[in-house]
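Please find one structure pasted underneath; my questions will follow.
Every protein chain except one is present and positioned as in the full complex.
Coming up: chain A.
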Amino acid sequence: MFEYNFHWRPVLKTLPDLIQAGLTTLEVATLSMVIGILLGLCLALIRMNMNGPLKWFAVSWIEMARNTPALFQLFFFGFGLGAIGINLTPYTIILAGLSFNCAGYLAENFRGGFQAVPDTQLKAARCLGMNAWQAYTRIVIPQVFKVIYHPITNQMVWAVLMSSLGMLIGFRELSGETQFFASRTFRIFEYFAVTAVLYYVIVKIILAASRLLAMRLFRY
């Protein structure tokens, strides 16, 4: 019926390289999530509590991150900044692009999370003499994190999968590496099939880790 002969051997021979690239994927996704969470928290707080240029800045960031293709955001950090003479390495481009994107999505998650914690919690904390910083860091934000814990996990999965766009700007993460070997051996289907399995395994590991962490963190 069809005359394609599968050849898995070249793929298996380069499996260590693919796994190495998978770790790069995990690294860049994790870093961009850490940066994204910090920036997203700031963006949400600015959006909720401030007015004027700062609020405008935060809202524009969130709008652009959420409503344009992630690929275009990467191109902005790659070719856009390149056009005005700022040349970033592929690693920096993917890290900046993913962080920018995650921050936008996470900002909205945080905003929902803050709205879900009753403002009487803040009041009660302030009545005990806590200053605003203490009340937020000890009372409000820990509760916000519980509300948005699963959306954060979701975003982490999304970051892993989205980092495959690195392939298009010449970054050798898992997809980039796969593309490199596939074009050298012409075993394109085999390579991407194996890589799909690797992505699946990475995501499953993240979900399992997230579940374990949740059991430790949220005992209430």
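Heads up, the rule we're going with is that contacts are C-beta pairs under 8 Å (C-beta built on N, C-alpha and C of every residue); 3 or more make two chains touch, one makes a residue touch a chain; residues count from 1.
The working rule: contacts and distances are computed from a predicted model.
Trainee: Please identify the absent chain by the protein name in its UniProt record; candidates are "Electron transfer flavoprotein subunit beta", "Cysteine desulfuration protein SufE", "Amino acid ABC transporter ATP-binding protein (PAAT family)" or "Cytochrome bo(3) ubiquinol oxidase subunit 3".
Mentor: UniProt lists the chain that is not shown as "Amino acid ABC transporter ATP-binding protein (PAAT family)".
Trainee: Among A:Lys123, A:His150, A:Arg184 or A:Lys204, single out the residue that touches the unshown chain.
Mentor: A:Lys123
Trainee: Determine which one of A:Lys13, A:Arg138, A:Arg184 or A:Lys204 touches the chain that has been left out.
Mentor: Per the contact definition at the top, the residue touching the missing chain is A:Arg138.
Trainee: Name, in rising order, the residues on chain A that touch the hidden chain in the full complex.
Mentor: Output for chain A: 118, 120-121, 123-131, 134, 138-139, 142-143, 146, 218-220.
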